[in-house]
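One protein chain is absent from this view; the other protein chains keep their places.
Naming follows writing order (A and B), and every chain is counted from residue 1.
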Amino acid sequence: MHALLGVSGLKKVYEGSGRRVEAVRDLTFTVEAGELVCLVGPSGCGKTTLLKCMGGLLTPTAGEVHLAGRKVSGPPPGMAFVFQEYGRSLFPWMRVADNVELPLKQKGLTKARRRELVTDALDSVDLAEAAGAYPWQLSGGMQQRVAIARALAYEPEVLLMDEPFAAVDAQTRADLEDLVRRLWRERGITILFVTHDIDEAVYLGERVIVLSASPTVVQEQLKVDLPDERDQLHTRVAPRFAELRTHVYEQIQAAKRGVVRDAAVTKSDTPPLH
Amino acid sequence: MRLQNAALGAAGLAAFLALGEAVPRLGLVKEEYFPPTSRIARAFADELSDGTFWTALGDTLTGWALGLAIAASAGIVIGVIVSVVPYLREATASTIEFLRPIPSVALIPLAVLLYGSELRSVLLLVVYASFWQVLIQTLYGVQDVDPVADETARSYGLGTWARIRHVLWPTALPYVMTGVRLAAAVALILAITGELVMGAPGLGARIAVAQNSQAVPEMYALIVVTGILGLLINVGARTVERRALAWHQSVRGEVAV
Partner (left out) sequence: MKRLLLRLVLVLALPALLVVVWWLASDSSTDVFWPPLRTILRTFPDVWTADRLRDDVLPSIWRLTAGYALAAGAGVAVGTVIGSYRRVRAVCEPVLEFLRAVPPPVLIPVIMLFAGIGDTMKVTVIASGCVWPILLNTVEGVRAVDPVMLETARSYGITGQSRLRNLVLRSASPQIFAGLRQALSIGIILMVISEMFAASNGIGFTIVQFQRSFAVPDMWTGILVLGLLGFLLSVLFQLVERRVLAWYHGLRASARRSP
């Protein structure tokens, strides 16, 4: 059996105005169909760069990304992206339902099918009643749910989520985490979830991939053997959860010490302007 | 990157000039209507060596500067008064909304009757048109004053005058600068238009004379002069704005008015 999503030898170097920044050095890992994998690493370790390479938004300097056996050389139709900046990812001039529907129009689906998918997606994120609102009339958490609904309606094989809950408050964040778990279990989609929050990674993931500091390599891969049924109240106080998060925490600390040894590298998570 | 942009820009300009040379030379348009660049350049050089040209330029700039100065002072003073005096803003809003879109050129016949083809005719147009630019931006600027800052100043016992000086004016200044910059461009347009239509002395009148005597290359050269003048005013105003506001955290975007 081969993996749904494969990253092999990925390397990304930014070159601009005399500066050369190696954001990702050499990354290799796979994601099986139906898995929920969390990528976690110290801030500034090139997580966003990696995800953008996988989503076909950036061309890697070396190495390859494969989706379902095909090489990714541009945004593949089987992938949907949820960005951290929900406020800038939804189109403010379109109502919520239109935002969700727009990518489907491009796919050439019939009107009836589009409506069905939009309603279904908004229902699963509990925003059916907000279909006629503009995104800026909603709270931050609701906006991110719209972005998730847009991704669901797109019916992707893989859902890429780039620190999607970094900009919302703690309570909303917990709700959104449970939403992602529920959607994953209900729909059986493959999710790759990038975060800098260790608790979030362990709570959400079936597997956690710990990245090193920039220039990035895989520090460790960890199977999360918590039960399928998780909830904020009990899972987070379970002894196994504490063990796992301590382990990941230590790995990240080790990764950070790597930064100190190699002081020449940049700490920026976002690519330099070019 | 900047160097590359400058090179590309220079290339664009060169291509534009070359096109101006080639199009009439190839007979795509009649040469007497659209003289080649080189012919316009010669007429341009002739103008520069002509004393009356410099007088006309001086006249135009006088009308522009005087009109702009009057409009800017009036716009700022009235703008601040209207915003500071209670209820005045609300009471004047409808009048401003009505008067502002009245095209300044509607005043041309009146100006001709009242002042003939004198500087004062031009001033009437220039002042009317540029006044609104400054006034509107001043009003926007004062509206932008942080109520917390104003209350703080009030709670420390600052009087009206001190509050205008230390809270209101610094907040409004970037907007006022934008208003003056826009007004400077409008004032030039109206100064030259007034001269062109009413025959008041200046570059506009010189263009009209060139047109009437079929001196086409001279006409083009004078139009180029007005363009360069406009360009210098735009660039100059932007530079002044940036210098004066270097202290400001963000030189603001324009308010769409």
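Just so we're on the same page, a residue touches a chain if its C-beta (ideal position, glycine included) is under 8 Å from a C-beta of that chain, and two chains touch if they have at least 3 such contacts.
Everything numeric here is computed off the predicted structure, so don't read it as measured data.
> Among A:F29, A:Y154, A:Y203 or A:F241, which residue is in touch with the absent chain?
A:Y154
> Among B:G12, B:G58 or B:G159, choose the residue that contacts the chain missing from this document, as touch is defined above.
Residue touching the absent chain, from the options given: B:G12.
> Touching the missing chain, which residues of chain A?
Touching the missing chain: residues 52, 55-57, 75, 77, 79-81, 83, 85, 88-89, 91-94, 102-103, 105-107, 134, 136-137, 150, 154.
> To test your reading of the contact rule: which positions on chain B touch the chain that is missing from view?
4-5, 8-13, 15-16, 29, 33-34, 87, 90-95, 97-110, 112-114, 185, 188-189, 192-193, 196-197, 204, 207-208, 210-211, 216, 219-220, 222-223, 226-231, 233-234, 254, 256-257
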